[in-house]
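Written below as structure tokens is the structure these notes are about.
All protein chains but one are shown at their positions in the complex.
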Amino acid sequence: MAKFKKGIAGIFLTEEQVVKAAHKTREMGFTKFEALSPYPIHGMEEACGIKRSWIPYVTFIAGLTGMTAGLLFTWWTSAVNWTLNIGGKPFWSLPAFIPIIFELTILFAALSSVAAMLYACGIPKVSPPIIDKDITSHKFAVFIPHDDTGYDEKKVEDLMKSLGAAEVKKAEF
Amino acid sequence: MSDMHHPHENQNNDMTSPAESKYWLSLEQWANDPEFIEMAKQEFKSTPLREGNEKEEGWARREFLKLMGASMALATASCVRRPVQKIVPYAKQPEELTFAVPNFYTSTWSDGGESFGLLVKTREGRPIKVEGNPNHPLNKGALSARAQAHILSLYDPERLKGPKKVDGGKASDVKWDDVDAEIVKQLGKGGVVVLTGNMTGPTMKALVTDFCSGFKAKHVVWEAISYEEIREGQKASYGDDLIPFYHFDKAKVIVSVDADFLGTWIAPTAFNRQFSSGRKDIKSMNRLVVFDSMYSLTGANADLRYKIKPSLQLDVVMGLAHEIVVKKSQSKFAGNASVKAALEPFAGAAQKLGIEPSKFTQVAEDLWKNKGESLVVAGGLQGSASHAKELQIAVNFLNSVLENDGRTVDAKAAFNLKGSNKDLFQLIESMKKGEVKTLIVHRANPMYAVTADMGFAEALKKVEMVIYTGDRVDEMGAVSNYVLPDHHPMETWGDSEFADGVLSIHQPTIRPLYDTRSLQLSLMTWAFMAKVGPKRLTTPEIFYDYLREFWKTDLYPKFGKGKSFDAFWDEVLQTGVISTGKVEKASGSGRNFKTEALSNVKPVKSEGTELVLYPTVQFYDGTLANVAWLHELPDPVTKVTWDNYVSVSIATAQKLSAKEGEYMEVTVGSKKIEVPLHIQPGLHDDVVSVAVGYGRTGAGKVGNNIGANAYALAQWSKDGVVYSGLSASLKKTGKKTQLACTQGHHSMEGRKIVVEATLAEYMKDNGANNHKHKVFSIWSGHQYNGQKWGMSLDLNLCTGCSACVTACQAENNIPVVGKKYMLEGREMHWIRIDRYYVGAPENAEAVFQPVMCQHCDNAPCETVCPVAATTHSSDGLNDMAYNRCVGTRYCANNCPYKVRRYNWFEYTTQTEKPLHLQYNPEVTVRPRGVMEKCTFCVQRIKSARNQAKIDKRDMKDGDVQTACQQSCPTDAIVFGDVNDPESKVSKIFKTEPRAYALLEEFNAAPAVRYSVKIRNNGQATRNQDGAHKGGHA
Amino acid sequence: MHLAKKTSVLALVVGVLFLTGCKFQYGIGYNQGYSPEQPIPFDHSIHVGQNGIQCQYCHNQVERSNQASIPALSTCMNCHMLVRGDSPFVQKIQQAHAKGESIQWVKVHMLPEHVKFSHSAHVQKGVNCQTCHGPIETMQKVSQFSDLSMGWCVNCHRQPENKAPLNCSTCHH
Partner (left out) sequence: MMKRNQLVLGNKTLKDITEDIVKPVETLPSKQWLSLFLSAKVLLLFYISMIAIIIANGMGLLGVNNPVAWGTMIITFVFWIGIGHAGTLISAILFLFRQKWRTSVARTAEAMTVFAVMTAGIFPLIHTGRPWLDFWLFPYPNQRGPLWTNFRSPLLWDVFAVSTYATVSAVFWYIGMVPDLATIRDRAVHPLRKKIYGILSFGWRGTAKQWSHFEMLYMLLAGLSTPLVLSVHTIVSFDFAVSNVPGWHTTIFPPYFVAGAIFSGFGMVVTLMTLVRIGFPQFKDYITIDHMEVMNKIIMATGLMVGYAYGSEFFIAWYSGNAYEKFAFINRAFGPYAWSYWIMICCNVVIPQLFWKKSFRRSIPIMFTVSIFVNIGMWFERFVITVTSLHRDFLPSSWGMYAWSFFDTGVLVGSFGLFLTLFLLYLRVLPAISIAEVKPVMNVGKETHGGHHG
């Protein structure tokens, strides 16, 4: 298990505050901070400087893999490994195999994307530390870990307060 | 033991009998538990055959265990070895026996009507299938459905296992020795009568005669369906007390008045063969005109069918004679005044019959034009009205007018059918008088087939001892003192001369399963013990010796042709039959018709509703009522199974406002029965018909109380029995059932299914009405380079006799499902015969079409099977791997011919023992949940291929005969390699203009061809209903 | 993330096992090597190996029948009427034969009921007994040499030089 980092978190009560706070934090030069919210917030990626997710590439490649696998598998089993005269159809009845190939494409793509998402989000994690139990309900937070560039406990606390944090606390994340 | 062609009677047994020895592998092992006799005594297991509650009661525990078992098996399949199996070889191996290779024995079988030469196929000493003996001049390899099915009666679990004493209907075990002692004492008192069914065997006849001479006994021969009226008519007309031989093959015009010669009359299998051989050369094909009071199979095959009432039978025959002799003044009788006087009352026959006079005249003209090459027949139960004898006289007269006697009717070769109702009537009278002290009844069941008001049961009470040789305590057994079970025909020796000059040997093919004894040996034993009778009766120890001796002294001199007797005997056993050729060639000598016989032939009053009793193709007289295959076999015309019923016309049903399946009370005088109603197109409005042979009460679990006993309605008198033309009335009872009809719809709906053409159309164009479609495929298909199997069915030859259906059932271990499941559409037959009605319902004509798996090259069933359980073989077969099938039934949906059959329940493994001994070990018994269908008898293909390999030769046309083809009396089925240019089937595929593929436009590319049916009805065109509209793919 | 790695390794192993399953599975659930005790320890190595008796001498129906068949006792007696009368087992045979009884052998090669194998077809084709039954001439106690699985049958039928049919109905009907 990866070690959890210590740091300071500011708890906010509105969406606007936390977006502003994240924006400000980033402007301050912090790079490893996290912004937490109970729901996805419009503009938060921009505020935190998060790049577009790379999952679509996984989806695409996995989809292609699924398609190729389906194609090769149906071809090999039906036209190579054991050819059977079924209903007078050719051994390699591509049109009839398309549904299978299609379904495998989707299956591979979907499951790989999910796996990629789990990987990218660093989950599943068993009981990670929770900064505040209301963050998944109606509160928001910005967390700055201790190893971030220019981290200073005092400075960070002040920053949070200045941004309107309802609460600033030392936390583990 | 001088020969090696047969197993032997039980007394004479120096080799390990196959039934006792053990070496069973796989199926045999499972099937052939040596303790099967004990097992058979065990409780009756639930099978789908039985309706009722066994299912509900039985499933819970057994099936729960099965479920548990399945999951355990899954969990442990990979580490547990299979259960230990044992192999028990012979101590001494019989020479003629090779394991897993069938032996064929020639034999004979008769059910009181037709008699057949058989080849009995045995495996490891047990008969598994009967086929016709190709050497037999009458059935020539073919068999009827009943003959195919009678093998099942050998393994009937309800057969008696030993002699019984019966008291008040209760049977108790006795020992043969004790019985013999008592019987011999009784026989000494005199007054002995031996009542038997018809005996065709000369040896048996001689033995009974010897016995009768020894004990001063009387022999009475009686059959429920006796054909006595023919003999009487012959006697009155010509002075010959016999049933002449008929040559349907030599007749160009055949007129049948209620003689169902393709279904049940005298020798239907032989007649089917003869009739169809007269239709093979279409250009000179015969014409069949049927005047039908019920809808008979013969009527269904008629070129021209006219519905009549039984009371009008005389009008038909005499009317035709009037047309020829009086109207046209033709024939040598033309000037005869007494003849003219006799014919005059029948002048207006056509009007009376309701037939267009010109059409009636046409029939007469056709007959006269083909004089000497025509044939008029009448008789059977349908022809047994009060005027039965007169009808026969009229028929004989007409045949004499047409100079057919000696040409198509031949008295020089008579059928050995000697049953007499009159004799039975007299017997009953003398029993009532107390003249009979001991009655020995053999293969006769008067308690069932004689109406109660004859008082047979009461008369029996005056008989001191009644001995019955039946194989069960049936209707007759229940009122006997002793039931001394005879061997099953397959367990006993014998011979048969069904028609003069056709002698066939009757070999046993299995050692007796139970402690039974043949009547022959019983008679010999009693004579020996009483020290009476001729020496040849009392000296031999077993009947086999008597038989051999009889052949040596009586038959060998006539047929021996200079061979040594041993050589002669071996040859007889090998060929199974010797024939003088009498039945193959007509004698040519006509007889003089006694015109005075005509004086009694007067028109019969015709009024009200008339009853027709008739035998069915499935059951004939009802003897085999406990054979489930026959119940499952649809009636060839009505397609109803598991019931008899009263047929009425559509108009009559409307008048009665009764629906199909409603129970009706059929009343004749004071007698009545209740049967469900069946609405029969093409029936005369004033006729109701009911089949006999049903309503058994002592047949056994399968046959008891199925339908009603219509014999009860017959009218007995010292002049004979009236089965037909009795005045009857119908009344609704308010009860209702469903008739298990296997066919859902009776019209072709204008589709190109059975294609017909008239002879005129055929003469113009040999491919008449065979409209070919242009078909194409987006696939290029697969090449078949070696053999490719194909089948052709000539609809012009198929008469719908249904022998193929039962043959297939016997060959392929096809289960029986019972009425309940028949009603739910779960019949299992791999080949079915579709019967469609054509034309107006009130005059419906019928066509037949056997349909089995068509083994399509582009098989739609194969494409949709998810697990590739059904695929195409390299020789063009649509293979079905049962063990791969998971049972999605998609293939059945996708089969346009609907020939696939599904095991809805566990059918085969629940078969009651020892019925399982009949199973063909070459064919897998199918478990529940798998699909099955016709395989083109792939097991036969495979064994023929193996045989060719063993013989180091190539296969040739005819090596493989499918079971259906083998049994077909009309050669309608041809099977072979379509890639072999010399094979019969390939010639039909390539050059027969009548051949077409069913649903050709669908382009499943079937490997079966049907050939257009030709109707020789004198019409220019065949207006099929709706003809063939559309359907172009 | 470790968990994810572990999972993927596990998945890989399962996948490899699955794909090569047919190779590993051979023998599982089949009776290969089955060598039960027989009521009489008939020794093929003596009869065939040492004495050089032809297989077909005893299994004399193998060329004509689907079944190779265990010979009848009368076949044994052809020799053992005279030979090795001192052996208790031979005496057992002689006694059984005299009484017309048989010996209950334990079946070694078992095929399911739905498999229709023909010895004669194979023998006529020139397939050696040993091809399927192994070095029977060295076996003191018969044991099942091949696994008799369908794959085993098919592998031989597939060889082009054998010109054997691969139809379902070749074995199943």
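Chains here go by letter, A, B and C, matching the order in which they are written, and residues are numbered from 1 within each.
In the analysis below, contacts are C-beta pairs under 8 Å (C-beta built on N, C-alpha and C of every residue); 3 or more make two chains touch, one makes a residue touch a chain.
Quantities reported herein were computed from a predicted structural model and do not represent experimental measurements.
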{"item": "Among the chains presented, those that the missing one touches", "value": "A, B, C"}
{"item": "Options A:27, A:103 or A:158, residue touching the unrepresented chain", "value": "A:103"}
{"item": "Full-complex contact with the absent chain, from B:749, B:765 or B:951", "value": "B:749"}
{"item": "Sole residue of A:28, A:67 or A:117 that reaches the chain not shown, by the stated touch rule", "value": "A:117"}
{"item": "Sites on subunit A contacted by the missing partner chain, in the whole complex", "value": "22, 34-42, 44-45, 47-48, 50, 52-53, 55-56, 59, 73-74, 77-78, 81-82, 84, 86-87, 89, 93, 96-97, 99-100, 102-104, 106-107, 109-111, 113-114, 116-118, 120-128, 130, 133-138, 173"}
{"item": "Subunit C residues touching the omitted chain (full complex)", "value": "18-22, 25-26, 28-30, 147, 149-151, 154-155"}
{"item": "Contact footprint on subunit B, counting only the chain that is left out", "value": "48, 55, 59, 63-64, 66-67, 70, 74, 743-751, 753, 821, 823-827, 832, 834-836, 849, 851, 860, 862-868, 884-890, 892-894, 896-898, 901-906, 927-931, 998-999, 1002, 1029-1033"}
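Note that only the chains that are shown with their structure count from here on.
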{"item": "Rounded Å distance, subunit B centre to subunit C centre (Cα mean)", "value": "45"}
{"item": "Between subunit A and subunit C, centroid-to-centroid distance (C-alpha), Å", "value": "60"}
{"item": "Where subunit B touches two or more other chains at once, by residue number", "value": "871, 873-874"}
{"item": "Subunit C-facing residues of subunit B, complex", "value": "16, 21-23, 25-27, 30, 77-79, 81-82, 84-93, 98-101, 869-871, 873-875, 877, 879-884, 922-925, 935, 938-939, 942, 945-946, 949-950"}
{"item": "Residues of subunit A touching subunit B in the complex", "value": "84-90, 96"}
{"item": "Footprint of subunit A on subunit B - complex, ascending", "value": "777, 779-782, 856-863, 865, 868, 871-874, 1005"}
